[in-house]
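Only one protein chain is missing from this complex, and each of the others stays in its spot.
Chain lettering (A and B) follows the sequence in which the chains are written, and residue indices restart at 1 in each chain.
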Amino acid sequence: MSITLDHVEYKYSEGTPMETEALHDVSLEIRDGEFIGLIGHTGSGKSTLIQHLNGLMRATGGDILYNGESIYREGYSMKELRSHVGLVFQYPEYQLFESDVLSDVCFGPKNQGLSEEQAKARAIEALRLVGMGEEYDKRSPFDLSGGQKRRAAIAGVLAMKPEVLILDEPTAGLDPKGRDEILGQIARLHREQGLTVILVSHSMEDVAVYVDRLLVMDHGRLRFDGAPREVFSHYRELEEIGLAAPRVTYIAHALKEAGFPVRTDVITVAEAEEAILCTLNGTNEREKATP
Amino acid sequence: MGIIKAEDLSYNYIKLGEDEKTEEVSEAVRNVSIDIHAGEFVAILGHNGSGKSTLAKHMNALLLPTEGTIWIDGRDSRDEDALLAIRQTAGMVFQNPDNQIVAGVVEEDVGFGPENMGVPTEEIWERVDRSLEAVGMTAYRKSSPNRLSGGQKQRVAIAGVMAMEPKCIVLDEPTAMLDPGGRREVIRTVRELNRKKGITVILITHYMEEVIHADRIYVMDEGQVAMEGTPEEIFTQVERLKELRLDVPQVTELAYGLRKRGVPLSPCILDEEQLVKEILEVRAGNVHNA
Partner (left out) sequence: MMRDITLGQYYPVQSPIHKLDPRTKLFGTVILIAALFVADNIFCYILAAAAVFAVIAASRVPVRHILKGLKPVLFLLIFSVIFNLFLTDGKVLVQFWIFKITREGILRSLLMAVRLIFLVMGTSLLTFTTTPNQLTDGLEKGLGFLKVIRIPVHEFAMIMSIALRFIPILVEETDRIMKAQTARGADFESGGLIKRGKAMIPLLVPLFISAFRRAADLAQAMEARCYHGGDGRTKMKPLRYRAADRISYVVMLAFLGADIALRVLL
């Protein structure tokens, strides 16, 4: 599996005075099994970008290739593309509509043309994957808690067995534990099912912990594309576009400026802890070594 | 007595059971007693479904207690004649920015509260001007709310409450649906109203970074007050907070981790500068001891 974006461009109301450019010359390749974070200020083009990946929006310029084949080629089945590239929108619980959880999760597989039985089997598998046991199958989705609703909605996309799973801010509005649970599930899906994951997030702290590649959008352009550690080293430029590095990165920089020789490329709490201890112990040992 | 005082307040939701005949009582708030003083900045933390929203709605008499009593500026919320006075005293801002703006033009929305209160026309204009100024939205007064960002919409909602000249603002997860920029905008506005105008603020949230400047924090769980104290007192108890499905700010977590591994830091550090300062001191101490 791979998705290639080749100089993709998207303009709203093209050819009118209201014309606005939402994507400008975006080129990138998404490879099999990657865990990608996508960050950017509201209105930076993140949502527009992900909607291009499963054909919900059509580029006004450039090309998108799925497994080397242009999705804009005549006769290309968008429906099939959408079953390979699953997209979970923000607040996905608002799209639940069936009378029980299981039927709702069956919606996607049924649209793919699977039989009732097959759809059910897929739905059950997906629900267990997001950690929802049998006891929820027959419950009304509207009786669930916020976090459970969200998981059911994610299962609704997983049941289609996509190769790529795109999630637009899957933790918005959840409490810290709920947030960790959802992100933990997603990381497990990536690890155990080999899913390619694209996570749109506003939390630098979260992407620092989970993803192994980070895309940064600004004004419709792809500004950075690299490992989180590398991207966050440009924290000054990130600030200019309304973003930031994780808090701990700033602490490391502040320490260094105050004369404390610590690594500044730390991006998670655990890393910062190690780095600071390392320096402290280093001093200890060095001081002890000199009689 | 404080501006908001609750004594043994309980609230039960009644819903139909599985068989759709029996009624099930679910206790959203249980025996809560709180006392909030004029001018304070109080935060209420709690996971989704912990009862914090239900409690907030009592402060504006949108819900009335099943048991116990709540007084808003000395008025019992069950006193029907005091209803409007209570709502003027404790204004409310809600989570969804779209679902609380009534009018199609910013300034008209800000004027909605005073209109309902029967404030004379000229005074409405003065109040609208002042409120928009206070939240920094004067430039957008003629705009349609639909064109504003989430953070701006919430500031309009805050102005709408300010125009009622309340003593107290209750904000029920005002930042839950906003991006980080919008969250900062709203929190900055609220802190300013508290500091400069002396408005009592009750902020309900589950973003830990937003409450480190609060005077006091209540943590709710299962409808009860599980913890109460200053941010320092609350955030020292990292394990307890995690049990309650909450978290601590990254700075605090880092300090906590270092302390657990033997670095002699203060028990609770909320502030980045303080952490840096203490780590430097530890290092200097190490050098000195050696």
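One rule holds for everything that comes next: a residue touches a chain if its C-beta (ideal position, glycine included) is under 8 Å from a C-beta of that chain, and two chains touch if they have at least 3 such contacts.
Fair warning: this is a prediction, and the values are worked out from it, not measured in the lab.
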### Query
The chain left out here touches which displayed chains?
A, B
### Query
Which of B:65, B:91 or B:182 sits in contact with the chain that's absent?
B:91
### Task
For the chain that's not shown, point to the residue among B:62, B:265 or B:280 touching it.
B:62
## Note on the structure
Of A:2, A:60 or A:112, the residue touching the omitted chain is A:112
### Query
Which parts of chain B are in contact with the chain that was left out?
57, 60, 62, 84, 87-88, 91-92, 94, 96, 98-105, 107-108, 111-121, 124-125, 128, 142-146, 160-161, 164
### Task
Name every residue on chain A in touch with the hidden partner chain.
12-13, 51, 54, 56, 79, 82-83, 86-87, 89, 92, 94-97, 107-108, 111-112, 142, 156-157, 160
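Heads up, the rule we're going with is that only the chains that are shown with their structure count from here on.
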### Query
In the complex of these two chains, what residues of chain A are touching chain B?
41-42, 145-147, 172-178, 202-203, 205, 242, 244, 246-248, 250-251, 254-255, 258-260, 269-270, 272-273, 276-277, 279-280, 283-284, 287-288, 290
### Task
Using the touch definition up top, name the residues of chain B that touch chain A in the complex.
46-49, 149-150, 176-177, 179-182, 206, 208, 242, 245-247, 249-251, 253-254, 257-258, 261, 263, 272-273, 275-276, 279-280, 282-283, 286-287, 289-290
